[in-house]
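One chain of protein is taken out of this complex; the other chains stay put.
By letter and in written order, the chains are A, B and C; residue numbering begins at 1 in each of them.
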Amino acid sequence: MVSSRLEQLYKHGAVIALVALVVFGALRYDNFLSLYNVMSVCRNNAMYALVALGMCFVIMTGGIDLSVGAVAACASVAAAKASPYGLVPGLAAGVGVGLAAGIVNSLLITRARLLPFIATLVTMLAADGCALLLADNQSIAVSYTSGFIDIGQGDVGPFPIPAVIALALYALGSLVLNRTSAGRSVLATGGGEEASRLMGLRPDTIKFAVYAASGALAGLAGVLLAAEFGAGQPTEGVGWELFAIASVVIGGTLLSGGAGSVFATLAGVLLMGTLFTVLNFENGLGVISLSAYWQSVIRGLMLLAVVVLQATVTQRRRQKHAT
Amino acid sequence: MGVLNAASPAADEGEGRARRTDPSAPDAGALLEIRGLQKRYAGAVALADARLRIGHGEVHALMGQNGAGKSTLIKALTGYIERDGGEVRFLGEPFEVHSPQEAQRRGISTIYQEINLVPLLSVAENICLGRAPRRRGLLDWRAMRHEAKALLGRFDIDIDVSRPLGEFSTAVQQMTAIARAIGFSSKLVIMDEPTSSLNDSEVERLFTVIRQLKADGVSVIFVSHKLDEVYAVSDRITIMRDGRWVHTADAHALGKSELISTMLGRDVNEAHGKTTAFTHGAGGHAGDTLLRVDSIGADGLARDVSFELRRGEILGMAGLLGSGRSETARLVFGADAPTRGSMRFAGEAYRPHAVADAVEAGMAFCTEDRKVEGIFPDMSVADNITICVLAKTGRGGVLDEQKLAERAQTLIAQLGIKCSSPAQKIRELSGGNQQKVLLARWIAMQPKLLILDEPTRGIDIGAKAEIQRLIRGLVDQGQSVLMISSELDELLEGADRIVVLRDGRSVANLEGEHISRASIVDAMAHGRTASVEGTSQ
Amino acid sequence: SLPKLAKKDKYRVGFAQSESNNPWRIAQTKSMRDEAARLGHQLVYTDAASSAAKQAADVNSMIAQRVDLIFLTPREDKPLVPAVLNAKKAGIPVILLDRDVDHALAKPGEDYVTFIGSDFVDEGRRVAQWLVANAGKRTTILEIEGTTGSTPANDRKKGFDEFIKQHPQFKIVASQSGDFSRDKGRQTAQTLLQAHPEADIIYTHTDEMTLGAIAALEASGRKPGKDVLFVSIDGEKQAVQAIVDGKLGCSCECSPMFGPKAFAALSAYAAGGTLPPFIKNEDRFYDASNAKEALAWAY
Partner (left out) sequence: MMKASPSPAPTRARAAGGLAWWSRHGALAAFAVLLILNIAITPHFLSVQTLNINLTQVCTIIIVAVGMNLVIATGGIDLSVGSLMAISGVIAPMIFMGAWAGAGHIGIAVALAVVAAVAVAGLLGVFNGWLVARFGIQPIVATLILFIAGRGIAQVLVDGNLQTFTVPEFAWIGQGALFGIPTQVFVMAAMVFAAVWTMRRTRFGRYVLAVGGNERAAVMAGLPVRRIKIAVYAVSGLCAGVAGLVVIAINSASDSNQIGLGNELDAIAAVAVGGSALTGGQARLLGTVLGALTIQLIRYTLLANGVPDAAALVVKAAVIALAVWLQQAQRRT
C-alpha cells in the first residue's frame, strides 16, 4: 500500500533526512566526518537535545513550554555561581533552579489553570529577568578548578560527556514513555484530557510532572551551557524554545498531543544541528557565502517541507480511517 | 432482539404502587445509599433532592426525562463534579470522593454518557490503562493486549487491539468503554446510556455481560431511555424528575404506562400500542425521485450502496453495527469523497467535493456524535440553531438579528427545548436537549433532504414522540428524510421504505407490505430477505 | 606557545561574526569581506545570530575545516574562551576583533595572537569628558543603555558613569535600556522625558538609539541641541549629520572598519613578527568642530 509506505517514511522521516544530510556532507566536504567535527556537533547539540526532550513530553500532553530557553539561561547563572563548590553543588544549583521554574509552570497550569502558552510565556519573562538580576547583567565565570567544567568539556573515551548524558536521558525517556503507565498516561492526557480524567487517570499529576521535568531538563541544559562555555550566561537561550519545538515537530510528534516519539525527536535535533554545520561547511567551500539571513530562510523552508510532508501523510491516514 | 420481546413488561399499575419503596428510609444492607443529593449550576438547579438505594448484586435502572438530572447524579456521585449537599454511603460508610479515580479505587467504575476514551491510544491501552499488567515494574504489552482481547471477546468483538481506538466505530468505542469499566473488579458499575449507539444484538451481548456481573455479586446502575431494555435487564427502577427522586419500584411490579407517566409527570395516551409516535403518511403520495445513489463506495466501509429516495418520504436505513450506514451518509453529504459510483440529486448530476456543496444543494445531516460533530459548546442555544441559516438572512453578510432571534424562539418553543433562555450556552443543556437544538438547526434550514443519523439517540420518550411527529410533519410538507436508526421499531413504524445495508453493500430495498421485522432482520444478517425477494442490486 | 602560520600568498581564513542585526556589524563584515577580496584571500564567514553558543560551534566547525587562521569577534568575554583554546590545540592561530576575552582564562600572545579593537569603557569615558567640558549649565542626565546584559552596554555605562561620578554637579536621574534599536530608543526616551521633564542631557550608548531619542524630543515640540543636549557613541554617518545640524553634541567613533588592520596583523604574524597583545583601534571623536569634514569618511 502506497500510503502505508509513505506513513513509514514519515515515521522515520527525520532519521532518513538526517542520514541523507550526513551522507551529502561526507561526500561534499573534507573533514566533515572527522572525529573532531562529529564529536563537536554532538557536544554542541547536547543541551538543545535535553531541552527538546522535555519539550517532547510537554507537547505529548498537548501543552507547550516557552520558558525553556530563559530557564536554561537562569540555571546556567546559578550553576556558575555554585561552581566553585564543586561539580555536585553546581549541578544541583542549576537543575534545582530549572526544577523550581518547572514547578512554577506546573502550578500555574494545574492550579491557576492558565493555558500552557500563557503560563510558560509568563515564566519565560520572569526567568529572563531573574537571570539578569542574579547575574547582575554580566556573564558569570565558572570555576575552572573545582571540576565543574568537566561535565561540559570532559570526555568519556572519545565521547563528550554532555552527549553521553543526553543519550542516557533519551534512553530513559523512551523507556518511561513506552514501558511505564506514567508514560502512557502522558499520551492519554494529550489525547484527551477530560477523557483521561474520566478514565480515572490523573492528568493534572501528569502535567505537573512533565512541566517539572521539562524545567529540570532545561536546568541541566543550563548546567551544560555553563560548563561547556565556562560561564553562566543570562542572555543566552533566546529562541531555544522554538528550536526545541521545531525539533519535536520534525521528529513527527503531533503538536496536538497524544502521540510522539522520543528518539525521533533526537533525530530532529541532530537534523537541525547538522544543517547548521552543513551550511558552515558550504560557506567554507567558498562557492557561495550565505549570510545569517539566508540561513533563517533555509531553516524556515526546511521546516515547511517537513511539516507539509507530515501533514499530507496524516491527512491520508485520516481519510483512510474517517470516523 | 429476542431479549427485548421476551422482556416482561406490563404488570398491573396498582401492584406497582403497592410495592413502591422510599429509599430515604435507612437500610443497613444496601451497597449504595444516596440521600438528598444537591447540585446547583449557575443557571439552574440540576439536582434538588436525589435519592437512590442500590442493593448488592442488583441491576438498577435510573430513568427520567432529558434534563432530569441522571447524568448529574452520576457525576456528583463519582467525584467528577463536587456536590453541593447530600449524603452518600457506600458499603455502609460515608462516601466522599473528589475524582473518578478515587471512586474507582473505592469500587465504583463508571461509563459516562458521552464516550470518554482516548482515540489516539490503542484499544488495549484504553481498556487497561490505570491497572495495566506489569513485569519488573515495566508495562507488559503482551499481557495487556491479551487482557483487552479477552474482555472484548465477552462481547464477541474481535479486533486488532493495538490499533488506535479512534479508527473504530462509535459502537466499538462504546464497547471498549464498557470493557474497561468491567475490567476493574468493582462492586458497582455505572453505565450512563451505554446502549444508545448499540444495535439490538450488541445490546443483547451487553445484557449477557450485565447478568454475569450480577451473578458475580456486582451491582449495576443502568441509564437508558429505551423501556424494553430497562425491563429486560433491571431488577428495580428509580425514576427522577426535575432533579428529584420521585419513585422506586421493582421492575416487574411497575407498569409501563405508570413508568412513563411518573417520568413525564403527566398521563400519556399509549392507546394504539405503538412504541413510536410515527404515523404513516398518506401512502403513495410520495413524489418523484429526489436522490438517486448508484453503487457509490470508498476505501472504507461503504463499498457498494445504491438506493433511491423520493420527494416527501422517509427512507429508513437499516443495518448491523459497522455495516456502513454512517459512512454512506457521509459520502452522500460530501464529508468524505466517494471513489466510485454516481449520484443524482433533484434531477441533476450531484458530485459533492465538500460539505458546503451538499448544504448548497439543499441537504442537511444530523450526525450521530453530537458532541464531536454537532454542537458549538460555547455558543448560545439561539446561535447554535441559526448558524446554518445566516447565509439566508440579512444582506451582504450583515446579520438581521431580530429575524434570527424570532426564528430561534419559534423553534425552541416548537421543539420544547428546555433552556433558561435562548442565550444560554448549549453546553449547559442536558444531552437530549442538545440533540433537540441540533434538530432545530437543521429544520430551520428547510432542506430538501434531511439525513438523520440516530435522530432519537439519547432522547426521552416524551421528546422522542415529539421529534418523530416533527419528522413526519416535515415529510408531509414535501421534504424528504433519510433516517438511519438502530431501533427497528423506529424504522418499521416511521419509514415509508427501507434500504438494508450489510458489509457496506445495499442488500435489500423494502417497500410496502414487504417491510416487516423478519425481512429486515434477515437482510441485515444474511443479505437476503426470507419472506420476499429483496430488490437488491 | 602560539601556533605558527606558514607564509603563503593566499590564505583561507575564518571570520566568526557574532551577529549582523545592526548597521555597525554589517559595516564590520563588509570591511572584512572587502579587504579579503582585495588581497585575494578566501574568507570563511559564519554568523552566530547573537548566540555565544552558536558562535563557539561556528569556531569548532572552522577548526574542523582546517582554516589557516580565525578572526573572531567574541560575543562575550568568557563563553568564547573554550573555543579559542580549542583552536590553539588544533594549531590554528586566532585573532580577536572588537571585543577581548577574559584574560584570566586566555592570554594574548599565548592562547591567541592579539586583540584588535576599541576600548568600550574608554569610549564612555571620552563622551563623559566632552560633556563635562561642554555641558554649560546643563546638569541633569538621562542615560539610554544598550541591550541589558551585553558587553558594550555594560562597558559604556561603566566608563561614563564612573567619570560623571567625579563631577557631583551632574546627576543621572534615570538609566534605562533602549535595546540598541532606534524604535526602542525612541520609546524609552519618550517615557523618560515625560517622567523627568527637567532632564537636559541625554546620553545614549549608540547612535541608532540617539536618533530615536532625538525624534522623541522633536515630537514633544522641543528642540534637540537647545533644550536637551545629546551625546552618543558610534559615529555613524547619520549621527555625524545630526552634529552638523546642531542636534547632536558629540559622538565618539567606534570604527567598524577592521578589515585593513586585521589582515595587516595576519601578514605581520605570518612573517614571523611578534604582535603586541592589544592593537588599539584609534577611535575618532566627532563634535561640531570636525563633523563637516567627517561626513566624507563616516560610515
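As a convention for this text, a residue touches a chain if its C-beta (ideal position, glycine included) is under 8 Å from a C-beta of that chain, and two chains touch if they have at least 3 such contacts.
Here the structure is a predicted model, which is why all the values come from computation and not from measurement.
Chemist: Going by the stated contact criterion, tell me the shown chains that border the hidden chain.
Modeler: Checking the complete complex, the chain left out touches A, B, C.
Chemist: One chain isn't shown here. Among B:Leu73, B:Ile375 or B:Leu411, which residue touches it?
Modeler: B:Ile375
Chemist: Which residue, A:Ala93, A:Leu132 or A:Leu217, contacts the hidden chain when the whole complex is considered?
Modeler: A:Leu132
Chemist: Spell out the interface residues on subunit B facing the chain that's missing from view.
Modeler: So the residues of subunit B touching the unseen chain are 40, 42, 80-82, 84, 98-99, 333, 335, 355-356, 358-360, 365, 367, 372-379, 383, 387-388, 390-391, 394, 397-399, 401, 441.
Chemist: With the missing chain put back, which residues of subunit C would touch it? List them for me.
Modeler: Given the touch definition above, subunit C has residues 20-23, 26, 148, 174-177, 181-184, 186-188, 190-192, 194-197, 208, 211-212, 215, 219-220, 238 touching the missing chain.
Chemist: For subunit A, which residues lie in contact with the unshown chain of the complex?
Modeler: Those residues of subunit A that touch the unshown chain are 59, 61-64, 108, 112-119, 121-126, 128-133, 137, 193-194, 197, 203-204, 242, 245-246, 249, 255-257, 291-297, 299-301, 303-304, 307-308, 310-312, 314-315, 318.
Assume only the chains that are shown with their structure count from here on.
Chemist: What is the chain whose Cα centre is as far as it gets from that of subunit B?
Modeler: Result for the farthest chain: C.
Chemist: When you take the mean of every protein CA atom shown, which chain's own CA mean is nearest to it?
Modeler: Smallest centre-to-centre distance to the global C-alpha mean: chain A.
Chemist: If you average the CA atoms of subunit A and of subunit B, how far apart do the two points sit, in angstrom?
Modeler: Those two chain centres are 45 Å apart.
Chemist: How many angstrom lie between the CA centroids of subunit B and subunit C, rounded to a whole number?
Modeler: Here subunit B and subunit C have centroids separated by 73 Å.
Chemist: How many angstrom lie between the CA centroids of subunit A and subunit C, rounded to a whole number?
Modeler: Computed value for the inter-centroid distance: 33 Å.
Chemist: Which stretch or stretches of subunit B touch subunit A in the complex?
Modeler: My answer: residues 80, 99-101, 103-105, 109-110, 112, 116-121, 125-126, 129-130, 132, 134, 137-139, 166-167, 169-170, 180, 299-300, 327, 330, 335-337.
Chemist: For subunit A, which residues count as touching subunit B in their complex?
Modeler: So the residues of subunit A in touch with subunit B come to 175, 178-181, 184-185, 187-188, 190-192, 194-202, 254, 258-259, 319-323.
Chemist: Going by the contact rule at the top, pick out the subunit C residues touching subunit A in the complex.
Modeler: 12, 14, 19-20, 42-54, 56-58, 60-67, 76-82, 90, 102, 104-105, 147-150, 153-154
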